[in-house]
Structures are given as C-alpha cells and as structure tokens.
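Some chains have been omitted; the remaining ones sit where they do in the full complex.
Here the chain labels run A and B in written order, and each chain numbers its own residues starting at 1.
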Amino acid sequence: MTFAANTMNVPSARLPFATHHDGRFKGNHILSVSQFSLEDLAYIFDVAEEFRLIVRRIGIMDLLKGHVLATLFYEPSTRTSSSFIAAIQRLGGTVVPISEVRYSSVSKGESLPDTIRTLESYADVIVLRHHEVGAAALAAKYARKPIINAGDGIGEHPTQALLDLFTILQERGKIDGLIITMLGDLKNGRTVHSLAKLLSLFKVKINYVSPDALKMPADLKSLLQEKGVQQAEYSDLHPVLGDTDVLYVTRIQQERFEDPREYEHLKDSYVITPEVLQGAKSEMAIMHPLPRVGEISMDVDDDPRAAYFRQMEYGLYVRMALLALVLGKA
Amino acid sequence: MTFAANTMNVPSARLPFATHHDGRFKGNHILSVSQFSLEDLAYIFDVAEEFRLIVRRIGIMDLLKGHVLATLFYEPSTRTSSSFIAAIQRLGGTVVPISEVRYSSVSKGESLPDTIRTLESYADVIVLRHHEVGAAALAAKYARKPIINAGDGIGEHPTQALLDLFTILQERGKIDGLIITMLGDLKNGRTVHSLAKLLSLFKVKINYVSPDALKMPADLKSLLQEKGVQQAEYSDLHPVLGDTDVLYVTRIQQERFEDPREYEHLKDSYVITPEVLQGAKSEMAIMHPLPRVGEISMDVDDDPRAAYFRQMEYGLYVRMALLALVLGKA
C-alpha cells in the first residue's frame, strides 16, 4: 500500500526558505486549522525549521525586538502559555502574561471584546485561551491586532495541531504515504480532531483505536471521507500496530467520566509498554499531546521512537513561526 | 463662555521638549496627584508625547536597559499591572511581577516596609497596589528606591488621573477653557476625585451628573471652589450635554450597593447610547476609566468621539514617562 502526494509536494523537513512571498500571514488571526492550505503549512514549517536551527546554534534572535505579546488565559494551561512565552522571548520580544483573569476586571463583568481592545493598547499580538467555543473568533472580530487561538473550550486548538503535524514531518521526513494510528479517547479529544482535519490535506491512512464509548465523531469521519482519507476503526491496537508509522496516543481524561468505575475499567486498556512495542516498526514515531497519566509507560521514554518530549520542543519552533508570521517579520 | 489659562501656558499636546531641566523627578516617589504643579504636568506630558511618537515609529527603546521594575500588587488589577509591565518593557527594562501576595511571605505576617526593603534589593523602582489608604506613603517612608502608587484603597491612584488628563490634552489639544462633565457614581469613584483635583490647576468648568445618593463629596467640592473652579451639579445629563467638551463616564459599581434592587434601579439611569449623543458636540471626547459594564453602549464604540480605548493607550505613554523620570533617564 502506497500513498502519493495529494495536490503538491509535501514540505520537506529541511526544505529551504524558497518560493513563498513574505508577508503572507501579516496581520492575520490564527483561529482554526481549517484556515490553512497545504502551501500555508509548507511556509509555516519552513519558518519553524529555520528557527529550530537558529535556536540550536544561537539560542535567541532579535527578530521581534520591540514587540510585545499578551497571553490572555481565561483558564490555566501552563504548558501552552509557557511555550508561547519562551517563543516570543527567543525571538527577542517580551510578554505581558495575564493568567489570573478570574481575579481581574473580567470578574467585574467586562466583555471579552473590551478586554481585547484594552490589551491591544499595550501589545502587538494576543494569544487567547478561553473556556467557550468561538471565543477566539469573537475576539478576532473586534481586534486590530492579530489573535492566536490557544484553545477555545471544546472548539479548536490550532497551534497544537500544527505542532503535531510538524512533529510528524520532522520525525518521519514526510507526511504523504504514512499510516497514522490514533489511540485512546477519540470522542472528547480536541487534539486528535484538529490533527485529523489537518491530515485530510495529505494522502494518509488513519486508524482509530478506541473503546466503543469514546469513538471518533461520525461527522468528522464523514468530513475526512469526503476529502478521500482512508479511515478504519478498531477497539484493539494489535491488528494495526505492525503497519503503523505514527502512533498518536491520547489521554483518557478522568474528568470526562461521570462514573469513576468506568474510568478505572478503561484507563488501563490502552497502555503503551516496551512489550506492546515489540510488534511495531523500528522507525515508528510515538506521539502524545501530554500530559500523560499512564497511557505510556515511563519504560518507553528511552526508546528512540518516543517522540513526545521532542514534540514539545517542535511546538516551540511552530509557535515562534506563527508569532513572527502574523507580525510580518518572518 | 470662555476660560483663560490659569497661571501659565497650558502644555500643548505636541509641545517640544524644552525649558525643563533634566532630572526633575529623579529618585522621587509618585504618591498623590497633590504633588504635581502645572509645570510638572507639562514636563511629564512632554515626555509621554515623545514616547508616544517613538513607540508608534519603533516600538521599543533601550532607555531603561539594565533597570528592573518590581510590580507589587496586594490586590489584583490586571489592567494597571499590565500597563506598567508593557511600559517598562517598551523602555528596554525588565519586570519582576509579584501579584500573588496573598500566598507569599506577606501572609506569614511580614510588614509592608520589610517587603519593600526586600524588593529594592533586586529592583530599581517599585509600583505598589495596596488595599489600605496610605500604604504607598508608608512604603515611600522606608524605601531607598522610587515608589509609584498604583492605587491605595479608596485613597489615590495618581497615574490614572495623569493618564486621564493626558487623554483630555491629546483629544482636545488643550485643557484650559474646557467644560468637563463627570457622570455616574461620583461619591465612591476614586478616579473622578483625583481627576477633579488635577483639573483644579486649570481654568475649567466641571459639571457633576449623578444620582442624589452618589454625589461628589462636599469637601472635594469646597477644595475646588477655593481654587476657583466653576462647578455645577445635576441629576440629569441632558441640560449640560450640549455644552460639554469632555464627558467622563464612570461605572456604578454593583459592589457598592447593599441592596441589589437599588443597583438595578440606578444602573440604567446613565447609559450613553448613540441616541443620547445626538445632543452632544461633534468634537466631544467620551472617556471612561474602564472596565465598563453597561454605562456606554457598544454601539458607541465606533463613534470618533469614543476615546476610552485610546485612553488606555495614552496610559501606557504616561506610565513610561513616569518610570523614565523617577529613574532619571527621560
């Protein structure tokens, strides 16, 4: 079974800065994975790869010196906010972190648009995390400065999906032709939904392995089918592990279960151990959006296929790329 | 009706850096609006205007490189702390933000003077927000480094008053001769009290429009009368709207009311809508200290007279000016 490129050359992990015109994303909002074409992704990943090399060699650059990022987090997400804070700093910019929104003027009834318009008095770009679906789009409607959606409830988390895709590209050197297996809670996982949408731009096969109660939503499967993506569903990993190029493991979040016993029953059904991996390809990449609780044994961490900590680092470069692009400085 | 300048030329919004000797505020504390002369204001606003032009052109400067600001907030105020954080960063300095005082050594019983003396071991200037009146003055008594009062309970919030005055100057090009109408809760509003004191240095007329229960305090009115300020009180906006040059709207804070029904009754009495504004001058400036809850309709936001979001931006420049001045670097 082989997969050919979908509509254009897949961006190579080391493709040089090339045919892309500058300023493509300048002033744009980053709201949803749906906004990106294949060409957009190639451009973002080229910039991210450039930044990866510079950070490794030099650590920091002055590209965004004089630019201020505001991180507006209505719900805590240390992982995501820290990643953006490090990203702007490694580009020479500074950050105004706003993470205690619950204590601030917002609790006195200020609307999201007013908060956004206040922040853009100080800042050049705003990263927004909110508990309500559509919050980022609402913010973007009123903002004069670029808004980057860092998660709006059960809605979108586009920068996570972009870093997941960049990880696949970095770890496997290509995307077209791969067999990607998603494992765990595929019903509630915003992460796998967004990644699946992005993957629909490529010629891939996706296997879904989940308990019956936590299957990938039907409307998403229909969407991918229309785009021509091969999909298959399983409740057991073993039949598909041997063919898998990328194993994307997700957390089964305890807070999704009303009955604690159901959680206890399911949580150990999908645990990746060195024994499980004996049936896998030697170059398979194991990914996880983190935090993991027990879905991947710590015994796997030293396996060269374990890509989940590198995944966090790739996220830094993707977020650097997005910040530089929307500020017109890439 | 015309108003002549009070004692000296009013600072022009674009007055060049001129007769002022450098170092006027070096090492000074910023504690109260009462400490400023007309000449001081002219100097501060000249520096703020200079910084406004530089930020618009370049974004950032290295004027305060090597200087560390500590923001010590005993109560949360995202708006004010963010503004100071952006201000020091746009001047090339850095910030040590301390906003979780409730969890820190303070809760183990440390005195404010000890906390201040600890912070000045690390920092070159301290911005202090505290819930007790007089806290900033107490801190200043013990500090070797400049203290900037960012609000001490129902006491003072001088940087807010300065940015309000700078906004009037920027929006109307002058201050002398203007008719300023203050609307809303004038009894509890620290903001309007401080602004009124600053305005008493100029030749202005002030109208107070408020419910009977929320009138401007008598002692403040007496103080302004002694300074020769024309004042008049109303319970309805309409008689004075047509003559008003600056309409300063304040929030009627729900937490001030013991009886929720009283709040419900009053809160809609003073709501600015496009209809209300039909009777206003075409160049009137509408200001609000923010956050607003419902005192100004969002339909007004696109009106060129709506100055309340620009007001936040002017605050950035005023705070940059104050930081540079007390550090002797303007």
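We adopt the following convention: contacts are C-beta pairs under 8 Å (C-beta built on N, C-alpha and C of every residue); 3 or more make two chains touch, one makes a residue touch a chain.
The shown structure was predicted, so the numbers you read here are calculated from the model rather than taken from an experiment.
Of the identical chains in this model, 2 are shown in place, and the full complex in the file is built from 3 copies.
The definition used in the following text is that only the chains that are shown with their structure count from here on.
With centres defined as mean CA coordinates, chain B is found 42 Å away from chain A. By the touch criterion given at the top, residues 58-60, 76-79, 82-83, 85-86, 89-90, 97, 99, 253-254, 290-293, 298, 309-310, 312-313, 315-316 of chain B touch chain A in their complex. Within the complex, the chain A residues that touch chain B are 65-68, 70, 94, 96-98, 100-101, 103-106, 108-111, 113-115, 117-119, 121-124.
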